[in-house]
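Every protein chain of the complex appears in place save one, which is left out.
Chain IDs A, B and C follow the sequence of writing; residue 1 opens each chain.
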Amino acid sequence: MTQLPGLLDTEAIRKDFPILDRVLHDGKKLVYLDNAATSQTPRQVIDVLDEYYEQHNANVHRGVHVLAEEATALYEGARDKVAEFINAPSRDEVIFTKNASESLNLVANMLGWADEPYRVDHETEIVITEMEHHSNIVPWQLLAQRTGAKLKWFGLTDDGRLDLSNIDEVITEKTKIVSFVLVSNILGTQNPVEAIVRRAQEVGALVCVDASQAAPHMPLDVQALQADFVAFTGHKMCGPTGIGVLWGRQELLEDLPPFLGGGEMIETVSMHSSTYAPAPHKFEAGTPPIAQAVGLGAAIDYLSSIGMDKILAHEHALTEYAVKRLLEVPDLRIIGPTTAEERGAAISFTLGDIHPHDVGQVLDEQGIAVRVGHHCARPVCLRYGIPATTRASFYLYSTPAEIDALVDGLEHVRNFFG
Amino acid sequence: MTQLPGLLDTEAIRKDFPILDRVLHDGKKLVYLDNAATSQTPRQVIDVLDEYYEQHNANVHRGVHVLAEEATALYEGARDKVAEFINAPSRDEVIFTKNASESLNLVANMLGWADEPYRVDHETEIVITEMEHHSNIVPWQLLAQRTGAKLKWFGLTDDGRLDLSNIDEVITEKTKIVSFVLVSNILGTQNPVEAIVRRAQEVGALVCVDASQAAPHMPLDVQALQADFVAFTGHKMCGPTGIGVLWGRQELLEDLPPFLGGGEMIETVSMHSSTYAPAPHKFEAGTPPIAQAVGLGAAIDYLSSIGMDKILAHEHALTEYAVKRLLEVPDLRIIGPTTAEERGAAISFTLGDIHPHDVGQVLDEQGIAVRVGHHCARPVCLRYGIPATTRASFYLYSTPAEIDALVDGLEHVRNFFG
Amino acid sequence: MYQEVILDHYKNPHGRGLRDGDAEVHHVNPTCGDEITLRVKYDGTTIEDVSYEGQGCSISQASASVLNELLVGKELAEAQKIQETFLELMQSKGKIEPDDAMEDVLEDAVAFAGVSKYPARVKCALLSWTAWKDATSQALDGADAEKETTA
Partner (left out) sequence: MYQEVILDHYKNPHGRGLRDGDAEVHHVNPTCGDEITLRVKYDGTTIEDVSYEGQGCSISQASASVLNELLVGKELAEAQKIQETFLELMQSKGKIEPDDAMEDVLEDAVAFAGVSKYPARVKCALLSWTAWKDATSQALDGADAEKETTA
């Protein structure tokens, strides 16, 4: 067994994840390396979900019966956990959504309907980057189309990093919002938040950080980031599907208009007009994903009990090892940074001219789950002139042995199509 | 034990719902009469959720590994189940959302951004009713504010029904959309769809039906309804929280623009522009509530195995009995229809001048869970000049004995505050 | 939660009805529709009267009655101390067991300790107290005395 410094006790951790025992294709043990797409769910979270439905299920808020009070306490307790997890100054800054995509659309729509000074309109500019996930591209394209605002972006360097050389031309006095990914889901790149935030603050633009690939993997401190909005998603951090988070600075959430209208988000309604509840409720229309928020709270408890700094160190060690081993495979080209510095644990690559679909399929036959395609970041593939990549991505339960299995699997792929 | 014709075998059914065994306040058995707020979750659904997370969890679509294929098959299989449950002409007409509120906002936003002939703008009118849930009021108020369209509505008669006497003035050639509730969550009223649809079709307006309180309780046939959109929510029909449905007619879904942008909803993305996937994916941005859709599918299997017509008959019998028993309570006034005809199993009432909060609290002390307040339908309270109501609502596991317990509880409330 | 004391105040409220005042406010609890119109009358810094009309649950009604009983005739500084102690008790989520010192300050109002366990009802208990605080600052600041506010 390969021993790397900084690894977690994966033998113990893996026992928490029932799915990791799965055996595929007549006897192949599951090697799950698709964590950037979604993470697996520990027993501790599944149990909390069960307990919710078996003991406490009720609609939240306004109920005077025991179940409603319990469900409300659990739901709002999950908000407290999220706030603490990201070091939010106030729990009221934590909005529950259904996924990171909704969180990002929420920001785009708030700004589209806002009054000055926030309003995005035809005289203003929106800035994103070429390495965004489609969920941080399309909402801004829609906003630009619908308001006439101009959409601009940072390009990429050949080695998979943001090209900030023209930052003063990209972010200008006209810029209202800069939205970018903290850790890229396709390249693995971790972006230099400080430089971007500094320039945005200079011109008075708001900053939105897509932390979907960061929140699961490293300590996240929204105050240290100095961003105005931070979005992430539960299913990538050991939580259930169907739950996302948008954190926003309190005074912004007070000033900005609501997005979805409905029950729970109002103060008072008449047929002629309505007033809205204070944030976060203003942005949570309808019955929220109650069990899912509670499940996310349990996931946060789980991750915190292990320690986000330890998880970061574990993944860093794995990434270092994986980069080294992968570069030993002939014809393998990593798309993105080729060292473990300033990068997360998602590694994209091409393998000669074997199509990623074929790579993924033959790996699957050996029980190895990777993702192939454009990973919802097609502009990155266009930028590097490739149709798609194969991506392996790790998490707290990943092991060096799984990386070895991947490398062996890739050798097999090469022989198969050779 | 009271025997009523048409009742289900609740003894057997109640065994499927673990929460119904809960004991509250030192020994009081839970009497759960808050089903219009949310329904309880049967073991069959909880088990499917567990199995999803323990065996099949993966991100859907585009994956070539076994788990991704299984998760996709389960998720898309749930869509098939929903389509069959509501007799949709095509599975591609079923859009998964996070709740009915999102479904209704989706319709409002599609129409706000649509091209002609669908576009809602300052020359057009939107029609709703005074008995809508806030989730079918606020989205239209927001749309009206943002487009300049005029919002109109049907009023209510003294006995809790829609006043359609002026239908030709309310729905006019200018009307682009008529959105109304099939069964009211506060009054229980079941509305005459046909009359409204006929008039809407006459003037070429689209029809959106809020079936949140209908889908759980009766056979629902979107083709028979002849509506253009139908919205409902999973957590009221034995499903998990965090999942809703919008059904829409295929040609409309093809023509109308997307709402939320992001992964999964695109065909191809470049930094300069994007094209969208065909419906339903066009309207499902980001990782969907996968487990929750699968759970809703299991709920539909559960309900169908019992039979929606049988559930309807059961609730009708209970409602008849409940109305009769409640009217025996001195000073009790039912807000809404006072017979079981053309009404669902949610019954709102006032009890003398005892405030509903006090009614609910004292009932809770006896283990009886009802909802008190304006039930997200404040215009109805304004209409009837009351601050709030107490609401008891039944479902397939409710029994006559629970209604007796409620009536006894109300006697106790009267004595307590008398 | 429904202590005898609370029910007594609910059934036989003290000082109910609107009388002359230096300032009037109207507060609403939007989640349940409880409403109160409340006037304060000061003689210097002494509370001469707190008069009110309202509709709502027993908790909000009894709380207004207790407020009237406790505050009328008191000096502002003492009344503020009572209000703050009551607020602290109500926000305690059932975790404060009132001791003798607290009972000395709150008198009948300690009966609301149990209400603090019910998040949905805490606002009901606080409605009149928030209204009183608001009315007081309007009366003593002089300005805006007639303005209606909604909390």
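Convention: a contact is a pair of C-beta atoms (placed from the backbone, for glycine too) under 8 Å apart; a residue touches a chain by one contact, two chains touch by 3 or more.
If you're wondering where the values come from, they're calculated on a predicted model, not measured in any experiment.
Colleague: As a test of the contact rule: which chains in view would the missing one touch?
Modeller: Result: the unshown chain touches A, B.
Colleague: Any idea which of A:145, A:172 or A:361 touches the chain not displayed?
Modeller: Touching the chain that is not displayed is residue A:361.
Colleague: Specify the residue from the set A:71, A:311 or A:381 that touches the hidden chain.
Modeller: A:381
Colleague: So that we can see where the missing chain sits, which residues of chain A does it touch?
Modeller: Chain A touches the missing chain through residues 354-358, 361-362, 372-374, 381, 387-388, 416-417.
Colleague: With the missing chain put back, which residues of chain B would touch it? List them for me.
Modeller: Within chain B, the residues that touch the unshown chain are 61-64, 68-69, 72-73, 267-268.
Everything below uses one rule, namely that only the chains that are shown with their structure count from here on.
Colleague: Report the inter-centroid distance (CA atoms only) between chain B and chain C in whole Å.
Modeller: So the centre of chain B lies 39 Å away from the centre of chain C.
Colleague: Name the residues of chain B that each touch 2 or more other chains.
Modeller: Residues 357, 361, 372-373 of chain B touch two or more partner chains.
Colleague: Scan chain C for residues touching two or more other chains and write them down.
Modeller: Expected reply: 31-32, 118, 120-121.
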